[in-house]
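One protein chain omitted, others in place.
Up next is subunit A:
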Amino acid sequence: MRQVAIVAFGQSDHRPDSAETSEVEMLMPVLHQVLDTVGLRAGEIDFTCSGSSDYLAGRAFSFTMALDGVGAWPPISESHVEMDGAWALYEAWTRLLTGEADTALVYAYGKSSPGDLREVLTRQLDPYYMAPLWPDSVSLAALQAQALIDAADTGADERALAGVAARSRTAAETNPHAQLTGSPPPEALLDEPYLVRPLRRHDCPPIGDGAAAVVLAAGDTARRLCPRPAWIRGMDHRTEAHSLGVRDLTRSPSTRLAAERAGAFQAPVDLAELHAPFTSQELILRRELRLADAVRVNPSGGALAANPMMAAGLIRLGEAAAAIHRGAAGRALAHATSGPCLQQNLVAVLEGDVL
């Protein structure tokens, strides 16, 4: 089977408010950056795929506006997913595996600032039994966090959650794109009030606007475009039952299964970029992914430092790939999630050629 690699990655600075730019104005510099990295023009890309959400924009077919930024006239081969761009990357990967294309541009963006994100996200819930109650995204994550704390076998407590927050935001100090950087020590964080108990503000991701893009290429094209391509050795995504009440919220069997199918357990990884918007979710993911203590988790700061909706998962794949590009990782795992309480999960395994 032909091998496909991530050969370029770019992201915007993630900010709480970007009212001065439209979506396409926010996205375009990122698109130009990744295309410049590989020396291609938009018209030379074989396949383009994007992730975004109309509910963030408050407008139907909002992704068509962003298409202006890739030069979609004359018509290009293009597709869109109404979820995180990591799933757009999955679609592009399969397209390249079939041999239909040699290069693909994948991008994702989200502006949360125009609306009330916690309310907007209620619209992705089951419309009969859940959405009429308007349970917001932080409250649902808090139910999951409490279940984790109550479970006897996890060792999770509020101190452990604060430790995830402090480590992530401290790591983000070296990430120039991050929205939140730096943290008091975990003990000090525990003095803060609850947002929705048991979650405090530090347990939750920042709400912000941002965009990201990657270029994929197959085989020899990848070697030509990038000195050290990040080869996608495996990728898989799985989903849980949509009703929260039928799930064990302390586990993520979909992540475990996706990781198995992606080949994540065939050899140890040295770096993992996990899309865990809430501190408790990182603890769940670490267990399902069987990550050893030596694995560097989210050296970018992860979603706790910047969580632009629909782009934060794609950024995990991009950050993992970028670490391979610069020789800072040999085998990396990237995870993306979409929906409430780790509803859908995608796992990819990336490798560089042996140095």
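Please note the rule applied: contacts are C-beta pairs under 8 Å (C-beta built on N, C-alpha and C of every residue); 3 or more make two chains touch, one makes a residue touch a chain; residues count from 1.
Rule of thumb we're sticking to: contacts and distances are computed from a predicted model.
Its UniProt record calls the unshown chain "OB-fold domain-containing protein", which is the correct pick from "Tricarboxylic transport membrane protein", "DNA-binding response OmpR family regulator", "Carbohydrate ABC transporter permease" or "OB-fold domain-containing protein".
Annotation: of A:10, A:51 or A:69, A:69 touches the absent chain (contact as defined above). Of the options A:21, A:79, A:154 or A:170, the residue whose C-beta touches the omitted chain is A:21.
Screening A:34, A:249 or A:311 for touch with the missing chain picks out A:249. Residues touching the missing chain, restricted to subunit A, are 19-25, 28, 31-32, 42-43, 55, 58, 65, 67-74, 113-116, 118-120, 122-123, 127-136, 139-140, 142-147, 150, 194, 196-199, 241-246, 249 (touch as defined at the top).
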